[in-house]
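Worksheet for the structure shown next.
Excluded from the complex is one protein chain; the other protein chains are retained at their positions.
Labels A, B, C and D are assigned to the chains in the order they are written; within every chain, residues are numbered from 1.
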Amino acid sequence: MQPEDCLEYLQTDNVTWFDVQGLGTEDILNNIGKVFNLHRLLLENVVNVPQRPKCEDYSDQLLIISQVVRINPAKNGFETEQVSLLVGEKYMITFQEDASQDPFKEIKSQICQKQGNIRSFGIDYLAYRVIDCVIESYFPVLEHYEDRIELLEEKIISSPSRKDLEQIYKIRRELLALRRLIWPLRDMLGILTRTGYGKINMDVQIYFRDCYDHVIQLLEITESYRELASSLMEVYLSAISNKVNDVMKLLTIISTIFIPLTFIAGLYGMNFEYMPELKSHWGYFICLGVMVLIALYLVFFFWRKGWFKSFY
Amino acid sequence: MQPEDCLEYLQTDNVTWFDVQGLGTEDILNNIGKVFNLHRLLLENVVNVPQRPKCEDYSDQLLIISQVVRINPAKNGFETEQVSLLVGEKYMITFQEDASQDPFKEIKSQICQKQGNIRSFGIDYLAYRVIDCVIESYFPVLEHYEDRIELLEEKIISSPSRKDLEQIYKIRRELLALRRLIWPLRDMLGILTRTGYGKINMDVQIYFRDCYDHVIQLLEITESYRELASSLMEVYLSAISNKVNDVMKLLTIISTIFIPLTFIAGLYGMNFEYMPELKSHWGYFICLGVMVLIALYLVFFFWRKGWFKSFY
Amino acid sequence: MQPEDCLEYLQTDNVTWFDVQGLGTEDILNNIGKVFNLHRLLLENVVNVPQRPKCEDYSDQLLIISQVVRINPAKNGFETEQVSLLVGEKYMITFQEDASQDPFKEIKSQICQKQGNIRSFGIDYLAYRVIDCVIESYFPVLEHYEDRIELLEEKIISSPSRKDLEQIYKIRRELLALRRLIWPLRDMLGILTRTGYGKINMDVQIYFRDCYDHVIQLLEITESYRELASSLMEVYLSAISNKVNDVMKLLTIISTIFIPLTFIAGLYGMNFEYMPELKSHWGYFICLGVMVLIALYLVFFFWRKGWFKSFY
Amino acid sequence: MQPEDCLEYLQTDNVTWFDVQGLGTEDILNNIGKVFNLHRLLLENVVNVPQRPKCEDYSDQLLIISQVVRINPAKNGFETEQVSLLVGEKYMITFQEDASQDPFKEIKSQICQKQGNIRSFGIDYLAYRVIDCVIESYFPVLEHYEDRIELLEEKIISSPSRKDLEQIYKIRRELLALRRLIWPLRDMLGILTRTGYGKINMDVQIYFRDCYDHVIQLLEITESYRELASSLMEVYLSAISNKVNDVMKLLTIISTIFIPLTFIAGLYGMNFEYMPELKSHWGYFICLGVMVLIALYLVFFFWRKGWFKSFY
Partner (left out) sequence: MQPEDCLEYLQTDNVTWFDVQGLGTEDILNNIGKVFNLHRLLLENVVNVPQRPKCEDYSDQLLIISQVVRINPAKNGFETEQVSLLVGEKYMITFQEDASQDPFKEIKSQICQKQGNIRSFGIDYLAYRVIDCVIESYFPVLEHYEDRIELLEEKIISSPSRKDLEQIYKIRRELLALRRLIWPLRDMLGILTRTGYGKINMDVQIYFRDCYDHVIQLLEITESYRELASSLMEVYLSAISNKVNDVMKLLTIISTIFIPLTFIAGLYGMNFEYMPELKSHWGYFICLGVMVLIALYLVFFFWRKGWFKSFY
């Protein structure tokens, strides 16, 4: 379908939703710009991805820019896709950065099957559904991070490794990036909920308020995870110190037991001409006995201190 | 009792409290929705647990969503139960997530026994009592964490272990979760106290202000405990370093005393043909004497440095 | 004096100050409540100690709840005493939790001796004097913590011990508790200064502003001390690391010097049949000489690295 | 061109842009001051570099002070150049600190080539273009830091060195400096966007809003990088602890294996007269065999603990 073909839809009384997938070529966008009479800056915002989520009022239209997120298993992180909404009086245009995945499949099928109350409301309710869809995309991503943090925590406390350090750092970096996406979302929905720019009816505003609550929740969750990830770093440091301590203990146990024994052995390895003990028939066995006693005492000493526990 | 049976109560002039325990089946909820003329979004908020505590004005009704907390000894943490209040003009409906435990037992018995002034006030005072009940449920939970933090602190300073690290992390995570429950409670009560949504009388608002004070106190306590838990992590790290230091000291004492002695023993174990000391009759005893002197000096040296103190 | 006896004072034109020490029995309080016509919630706030400092307007009366603090040398910390003010038109009632100590001795003696300008002002000035007294009680407590932090700092840098760790943690916990007392004081005085609830004259309000400045100062001091205590923990950790380092150095010096020497001694303790050095007349002395040279070189090596400095 | 020559341009109806490069001598500035009737404080702000970015309204003129940043490869950091804008009714004067580099080359060439819509708008649009240019200069600088942080992270986790510590500290210091430049930019643009001081048309204000969004983005990026740099310090500390641990492990493996063996060797180096094992023909080989078994067992013990992994 060419942009010019939209004109006939615009002249009907119905609500129309145009969905531009993959941003298209410059030509197409310019045509869309002409057909819908769009400000130059508006189109730039749509095309130059990624933009900060925001909401701008161009008198005739309302431009809402947002980022859909989804887990990318390949790079064990998340990826974003910019989704821009242009809400006019009787039409809504959505621009999706990536044509290969459609986050709005469900809404579309509801419309086609005339399910739910989506057809009984106006263009503002449709915009709400799309934004709600965007916001809902954050929850599975955050859950993904919750899982990773929990897994890491168990792993670190039992056996911290270099890779875990890298993981913690990566999680922190990505949560920071997520927060940078959610903050402006909050501002945007805050404004939409309060003013609605005169383009959202009172009975739909209640839905936007619901969205706003979800974004606040997203923010709080992100902050909590960030704090958890940050305290995980301290847990890691403590766990490493614990390991150093265990290694030290092993070294100390071995050294403390054998160094005195070796000294005794060295003592009777001396070549002095007159060393009475050496002549004694039982000297050797008494010497061995003393060594065993010393060793037993030290083993008991360390056992009482609980040093052996760390090696199980 | 079926939802339809409520109708007759609604037609009287009395204040009526309906208590729905265990959320019920979808059918029952839909019926309730029809009987009380509830917004679809309202019912969704009630059913989809857990929701963020909030307060929403649906012109006819006021929906208050909150979370009751209680200690769960089994998992050594807390659990939440969503309690939703629907305050109409002459009736209040409470929805409890969990039918097995009733946090409002005390209020109900007061009503039944016509104790206190609960019957002399209107529906807004009843709502206050229920919310107060919710808020009071947080105090024992926080006390539980105070106890745990105090126990941990003593334990960590005297003998830090891997399990303590896990405990600190767990406490931090749970306090974060608690804070996420209390923050929205504060917002909710702040709004209720200031505006009352035109549904709360001036003489009852003074009670809500009291609730608000308690929530502020809850928040401050939670923040304090979070800071304490966070500084406990540093205490842990320091305590581990202390232990490493003690282990090192033991190793160093043993090594510093015996390594020179072993060297001396090794010296006279050499097989050079001409070593005048070896021929001397008293050589062995002089050698032993020197070793004892060295050992005594070193023991004195470490004792003066106070290194033995750590082993008592 | 019984509560009922207050009535005659209330009927005069003079300003009257009633001071209830030790909260009294429930009977007495109920009587007071009846005599002065107090709200049930007001009395509860007065009796259920400790309450968060706050200021509440009960149309006829102004209730100000605050906490006096004082150093308790026995537990090396501070203790609080709740002081509630009830400011009516011509009377003020103060409720002190603890009858054994009177923080307002000085004010009372000034009134008795007709000193200063306390008698020329109204009830609001009297209230200011009492609140000022409460606020001034925080300064010596904070100074106490300043002293402790300074002492600890010197102690920790020179010789950190397990007890210091406990001390830092204790100071942090207590400063957190202090802050939790001062914050609401700030809110309370902020409101009193701005509105005065219509119960404070303009010429007395200037005194409350002075109080407010002092509370701000208290807050800033508390925050500074909290930061200092928090950085003290890092100082502690660094000092412990320093000590570990010193212990390590000692071990390394001893090991590095004696391990090679012991090896050489071991070398000539071998029993090979043909070892030419052993036959040489000067072999033993040359061997000793080489050992001394190695030892001297290593001592020089460590001295140049400055490792001996740590042991003075 | 002398300042006096500007007068004739001012008398035309066209928009005129004067660009003062290199701040010039005091004489020239005084002349400019006289020609354009500038406040003494205004000139001082322009000349005393560096000033905090700000925006001041001198009734006739609007003074905007900002800092252009650029990477300085020589010192591996960034450098700033103060750019002051003086926006009058029909003219704009820009003062550049450094004459050798012109950040506005592109704008000028667009004007000369009559490209874009720069000539169709008034003086306010020209000011927007200049400010936009200033803001855009921050993005490559921030990207430079992102690259450095990423490189450092990889380097630190694999092999932390003293130089990396210096680098982290340097990055933190420079990001702090950057933030100190961007914060006031935000305040400035916030005010310009909201009020425009009556000097910016509504249709140009939309462009300033775009600028404001970019500055917010800059701030968020800077904060993220600061947090990353700060967590990099913790990564560094953990990596060092890891290395200490590895060194300890090597020492412990070697000691634990050889100390017992050396003891056994010392045992049979004793010179007791009656040591039955020594007489045995196979004694030596049995002894060697026991040593090998002990060594193998210990190697297996460490291998099972995974201690060898750290040395690959």
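What we mean here is this: contacts are C-beta pairs under 8 Å (C-beta built on N, C-alpha and C of every residue); 3 or more make two chains touch, one makes a residue touch a chain.
This is a predicted model, so every value here is computed, not measured.
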* To do: Using the touch definition up top, pick the residue from D:7, D:251 or D:296 that touches the left-out chain.
  => D:251
* Which of D:49, D:71, D:133 or D:165 contacts the chain that the document leaves out -> D:165
* Among the options C:32, C:68 or C:228, which residue touches the chain absent from this view? -> C:228
* To do: Could you please point out the subunit D residues that touch the chain left off the display?
  => 39, 41, 45, 52, 54, 56, 58, 159, 162, 165-166, 169, 172-173, 176-177, 180, 183-184, 230, 233-234, 236-237, 240-241, 243-244, 247-248, 250-251, 254-255, 258-259, 261-262, 265-266, 268-271, 275, 277-284, 287
* Missing-partner contacts on subunit C, residue numbers -> 153, 157, 206-207, 209-210, 213, 216-217, 220-221, 224, 227-228, 231-232, 234-235, 237-239, 241-242, 244-245, 248-249, 251-252, 255-256, 259-260, 262-263, 266-267, 269-275
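To be clear about the criterion, only the chains that are shown with their structure count from here on.
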* Residue-number overlap at the subunit A/subunit B interface, same or different (half cut) -> different
* Distance between the centres, which are taken as Cα means, of subunit C and subunit A, whole angstrom -> 39
* **Intercentroid distance (Cα basis), subunit C paired with subunit B, Å** => 24
* To do: Enumerate the residues of subunit A that touch no fewer than two other chains.
  => 234, 237, 241, 244, 248, 251, 255, 259, 262, 266, 269-271, 275
* Based on which chains are in contact, what kind of graph results: line, ring, star, complete or other? -> line
* So which chains end up touching which? -> A-B, A-D, B-C
